[in-house]
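All protein chains but one are shown at their positions in the complex.
Now for chain A:
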Amino acid sequence: MNPNESLVADTKNTWCPGCGNFAIQHAVKFVIEEFEKEGVPRENFVFVTGIGCHAKIADYFNLNSFYSLHGRTIPVASGIKMANPDLKVICFAGDGDLYAEGLEHLIHAAKRNIDITVICHNNRVYGLTTGQYTPTSPYGYRGKSTPGGIHEYPLNIIEMLLGSGATFVARGYSRKIPLLKRIIREAILHPGFAHIDVLQICASFFNMTPQYDEFVYETSEANVSQFDVACRTGQQWNYSDPGPIPLGIFYKTIKPSFPENKEKKVINREEIIRTILSRYS
């Protein structure tokens, strides 16, 4: 993993041709290379992935990684960050993974403003298990587990994150690479919990390219620190009905983040234990 070596590993890539994952991988590679040029060594990054198509990204980068469990990127990443606040910890998660099984962790990570970055590969379908609906699939979506179409409205994840106290909320799109690169970079630089919902097409089970291409637009970031403006931007699209889809950073604010980078004290464990025991005699 020396700086001359490619960031992308020589492992065999098994994503379907045309998958949006390639674009995300490309954007991430670019951002890390930029950080490296600015003096952040690549070994300071740790990628934590869930389970699903997105998660293979762990194998595809020559970087530290923890290929974790379905829905469980955030607690693993939080532990790593708490153990060593100097590391830059990035979660890659899928929408089924993060917004279904992993939802409790997402809300609590936003609430505690833990200094990690979450990139959700939101293709609005379970790809690796062949096309079932996820929490952000549109109303009426027909998948193998819901042949009659789902009778649930999707979760507006942007509203939910804002309601949970996230201090950085953004949406990207796998076919708008320059914007995605900028958002990822800012999210990593953000001191606190940063979430990027990346609209990603699934070439095999839910190719939304025509709809996304028609409706996405870059929102103004002029009032990015105003919560009510962020809420209104987030409500413009409900993940179901066709209509304008804002992209960009919706909200960015600074609040006390976690963990605090405390100075390490030199402690004589044995002596401390003796002191503690003497209190109980």
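To be clear about the criterion, contacts are C-beta pairs under 8 Å (C-beta built on N, C-alpha and C of every residue); 3 or more make two chains touch, one makes a residue touch a chain; residues count from 1.
Going forward, contacts and distances are computed from a predicted model.
Participant: Determine which name in "2-oxoacid:acceptor oxidoreductase subunit alpha", "Zn-ribbon domain-containing OB-fold protein", "RecA-superfamily ATPase, KaiC/GvpD/RAD55 family" or "Disulfide reductase" the UniProt entry assigns to the undisplayed chain of the complex.
Facilitator: Its record in UniProt gives the absent chain the protein name "2-oxoacid:acceptor oxidoreductase subunit alpha".
Participant: From the list A:24, A:51 or A:230, pick the residue that touches the absent chain.
Facilitator: That would be A:51, which touches the missing chain.
Participant: Out of A:78, A:137 or A:174, point to the residue that touches the absent chain in the complete complex.
Facilitator: A:78
Participant: Out of A:59, A:159 or A:221, which touches the unshown chain?
Facilitator: Answer from the full complex: A:59 touches the omitted chain.
Participant: List every residue of chain A that touches the chain not included in the displayed model.
Facilitator: Residues in contact with the chain left out: 1-2, 9, 11, 41, 43-44, 46, 48, 51, 56, 58-59, 61-69, 72, 74-84, 86-87, 104-105, 108, 264-265, 267, 269-270, 272-278, 280-281.
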